[in-house]
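These notes are about the structure you will find just below.
With one protein chain withheld, the remaining protein chains of the complex are depicted in position.
Chains here go by letter, A, B and C, matching the order in which they are written, and residues are numbered from 1 within each.
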Amino acid sequence: MIKAAVVGGSGYTGGELARILSRHPGISLEAMTSRQNAGIPISEAMPFLKGFTDLSFIERLPDDGDFDVVFLATPHTASMRIAPALLERGIRVVDLSGDYRLKDPRTYEKWYGHQHTDLSNLPRAVYGLPELFREDIVDADLVANPGCYPTCTILSLAPLLRYGLVDGKVIVDAKSGTSGAGQEPTRSTHHPSCAGSITPYKVGAHRHSPEIKATLDRITGKDIDVIFTPHLLPIVRGMLTTSYASIKDDVTRGDVAAAYMSAYGEERFVRVTSVPAIPATVGSNFCDVGFELVGSTVVAMAALDNLVKGAAGQAVQNANIMFHMDEATGLDFPGLGV
Amino acid sequence: MIKAAVVGGSGYTGGELARILSRHPGISLEAMTSRQNAGIPISEAMPFLKGFTDLSFIERLPDDGDFDVVFLATPHTASMRIAPALLERGIRVVDLSGDYRLKDPRTYEKWYGHQHTDLSNLPRAVYGLPELFREDIVDADLVANPGCYPTCTILSLAPLLRYGLVDGKVIVDAKSGTSGAGQEPTRSTHHPSCAGSITPYKVGAHRHSPEIKATLDRITGKDIDVIFTPHLLPIVRGMLTTSYASIKDDVTRGDVAAAYMSAYGEERFVRVTSVPAIPATVGSNFCDVGFELVGSTVVAMAALDNLVKGAAGQAVQNANIMFHMDEATGLDFPGLGV
Amino acid sequence: MIKAAVVGGSGYTGGELARILSRHPGISLEAMTSRQNAGIPISEAMPFLKGFTDLSFIERLPDDGDFDVVFLATPHTASMRIAPALLERGIRVVDLSGDYRLKDPRTYEKWYGHQHTDLSNLPRAVYGLPELFREDIVDADLVANPGCYPTCTILSLAPLLRYGLVDGKVIVDAKSGTSGAGQEPTRSTHHPSCAGSITPYKVGAHRHSPEIKATLDRITGKDIDVIFTPHLLPIVRGMLTTSYASIKDDVTRGDVAAAYMSAYGEERFVRVTSVPAIPATVGSNFCDVGFELVGSTVVAMAALDNLVKGAAGQAVQNANIMFHMDEATGLDFPGLGV
Partner (left out) sequence: MIKAAVVGGSGYTGGELARILSRHPGISLEAMTSRQNAGIPISEAMPFLKGFTDLSFIERLPDDGDFDVVFLATPHTASMRIAPALLERGIRVVDLSGDYRLKDPRTYEKWYGHQHTDLSNLPRAVYGLPELFREDIVDADLVANPGCYPTCTILSLAPLLRYGLVDGKVIVDAKSGTSGAGQEPTRSTHHPSCAGSITPYKVGAHRHSPEIKATLDRITGKDIDVIFTPHLLPIVRGMLTTSYASIKDDVTRGDVAAAYMSAYGEERFVRVTSVPAIPATVGSNFCDVGFELVGSTVVAMAALDNLVKGAAGQAVQNANIMFHMDEATGLDFPGLGV
């Protein structure tokens, strides 16, 4: 049994990690930290877990804690403060923040507004999108778990780019449920503000923008122009991305369909469909992708649960790979559907 | 033209007052205060008012401001600090807080946790529910605008109590949209927390409970036992109350219907219907009431827009009465319906 | 491995049964019928099941089908047409319709508007609320799976009634998500009609009313007056009931708390909490119950997922009991929480 801990577990991602791990046959959750909830039973702060864990939140991990893997559900900058010591002790790390996702520390500094403080570990960090970089993850000590928007966007665009079917800029119109904004109340997630609206925010200025670009650049070896517009959607769980790219001359509908099938036909957690629907993915680790051709433009759509495939589920999927378990262990359940 | 000012105008109630007064042919909004937004154009903080007012928020009303009426959209305790000086200057006051609603200062202290600090004006305050106490309002200097829950509940129960059709305790199961909680983000109005839920809160402990009881006692001259359970409903605007009381022997369905028609047949803003629907009232000053008899229990239902008939609209209705205008002036528009 | 079939599987309850059974280690779903979807892969009609079942809907069960148990997700009247032949073949039946819930055929006829056509099997039908009637279920051939409202209401009231803490009438103010209305589009579940509203319907006239009453009568041996008001709530999954009863003199808060703990302290799927929250139960088989005392009135609250503990999950819980498996088999997962 792999022994796991979660640092910064009092948010939605922490709760989701605990929800998944509470039923995982190969990984046991041994400890979960939270400064604000230290000493409180997890199932008291998170009543949906009542009956599934007897743990209480602790202030911080013990220095001699016997863990095989630690999930960092901490904000950026906190992760790169915490990870080095864990790695030094031989504990493998899955970081759910943005700290290790961008390989270029200048890009990090530009978008996150902080210097990167763990340049020694940054090079060994592996971008944990299993469907694209599975081989790298197997032996990784440090996995940068992708952002929710990048996971959804990249999975829908990768086949088009990898097989060279499109060129020119890529436009990503993304819509996320409010749980993606975290559990701290803010003006933008105040129910009267957001429930009757769909609000574009940080247009062209969201931190997931360089993350998407870096990965698309890596896939293609080119410099891809990515325009990324996130919108706050008045649902709680779930995300949809609608992306637009120009297909090259002679590329047919069949070519596009073949690219998706070739990319995902064998994948456990990416399903190719016609029009993806969020409810089919809610509560599950699936990302459903589909496309439509409109003239010479391909409209690539993808849906997922931002807390599962967009965060905690993918983190567990990465851990499964890191510890040579079946990738679907503990994640092999369907979405709610309705 | 009646000159009006709003104190504490940066919240939802202030915005709604400005929305209504911007179109009112007999009352002009001359000033609106807000500590946090002082100096900012109202239409910048409240973009729906762009094109309807050139005013900017001011820090506080000028001591020599020439106003006929001031609407206090201030929190409780603030209202009773501000009202006395206005009254002394001969300015009439409509207070939207709870400060002047309860006649007994001990009841106030018990439920609001503060001593009442304006005992000299408390006796002259008139409870501003026009359909019940219109005569008192006409000449009032100080009107205590009722709470949203009490308005909805009392309007649905008053005919039953006034005509002596029911006895025993009254159970009020109330559901309010989230705008009733105000515009400050909180855990309970955080979209991910409330959007998929209906949450009972302050069960038996809500401050609108003694306000409902005091009014029902006043109508009947008896000591009515009121059980009041508010729920936070995942809609923005609107409220429904479902109330239960035991009808006396021999009371028929026809008697109940007659009581409602007798009470409200001539009213402009209370409509008797079968099953009230929130959308018919949204954006309007209407309260729709209906009932059903189940055995010896009457189920009394009412719906209204908590920001209009439950707050700003009723405040303007009161001002219309105070200044001898037609009661519907500036309020004579239908709800959105859908 | 227990072999199961579902009749009438194309609705939400059928989908939920398939979702649960797809992961059940002791029961395998062998066939699912649907007249409208016959021939279509289940995972095509229900994309959330893609990757979890290779079955296609069939028109009807084969006469010689080798099934241990059949779940009837059929409408009332259909169930009592189908059940007798199955029972005759020695196949055990869990019926999710209302056909076998009411022991008195005259009550059935009055509320369902049809004569009961299977009087020979009606007496052997067991009301499948495990927390109250577990012993009866063990050896039952025919289990009447309770309605969603009755499950939620009865679980919250049973301890009060069983231990004689309350008397007089019981008022049930119930709120259900729209999935409870089934998957056929109707005026009442049309998004523009219901999304901004909470709508009382069938006040005092809902078929779950006599079902609640019959069970409360059975628990107490008395004739309980039940007033039941359902409301359509603008969420998809989940239900809350707020019930009101008068406690007897001398009954204390401690007595009430003790009654709940005594009733549910050992139960796997009923959790006693302070204020139940729907999100803690969504996607799970839990019913969370809590209470508040307001004067001499107890406010009993309960929340559950209407498709799981209110339908398909409880049906599987019943099947687990019928086949002597651990009651939580295949149901031992937490709710989504958010």
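Going forward, a contact is a pair of C-beta atoms (placed from the backbone, for glycine too) under 8 Å apart; a residue touches a chain by one contact, two chains touch by 3 or more.
Predicted model, so just to flag it, every value in this text is computed and none were measured.
Peer 1: From the listed residues B:Glu30, B:Asp288 or B:Glu327, report the one that touches the chain absent from this view.
Peer 2: Result: among the candidates, B:Asp288 touches the missing chain.
Peer 1: Out of A:Ser193, A:Ser284 or A:Asn318, which touches the unshown chain?
Peer 2: A:Ser193
Peer 1: Of A:Asp141, A:Asp173, A:Asp217 or A:Glu267, which one is in contact with the hidden chain?
Peer 2: Touching the chain that is not displayed is residue A:Asp173.
Peer 1: In the complete complex, the non-displayed chain touches which residues of chain C?
Peer 2: These residues of chain C touch the chain that is not shown: 12, 177-179, 181, 183-187, 189-196, 234-236.
Peer 1: Write the list of chain A residues that the hidden chain touches.
Peer 2: Against the left-out chain, chain A lists 169, 171, 173, 175, 192-193, 195-201, 203-204, 225, 227-229, 231, 233-238, 240, 242, 244, 275, 277-279, 282, 292-295, 297, 299, 301, 338.
Peer 1: In the complete complex, which positions of chain B touch the hidden chain?
Peer 2: 12, 15-16, 19, 22-23, 46-52, 179, 183, 236-237, 268, 271, 273, 277, 279-284, 286, 288, 307, 332-338
Criterion: only the chains that are shown with their structure count from here on.
Peer 1: Look at all chain centres (mean of CA atoms) and spot the one farthest from the centre of chain B.
Peer 2: A
Peer 1: Chain B-chain C contact: same residues or different, taking over half shared as same?
Peer 2: Here the answer is same, because the shared fraction of interface numbers exceeds one half.
Peer 1: What's the distance between the Cα centroids of chain A and chain C, rounded to whole Å?
Peer 2: Once rounded, the distance between the two centres reads 36 Å.
Peer 1: Indicate the residues of chain C shared as contacts by at least two other chains.
Peer 2: 236-237, 277, 279, 282, 338
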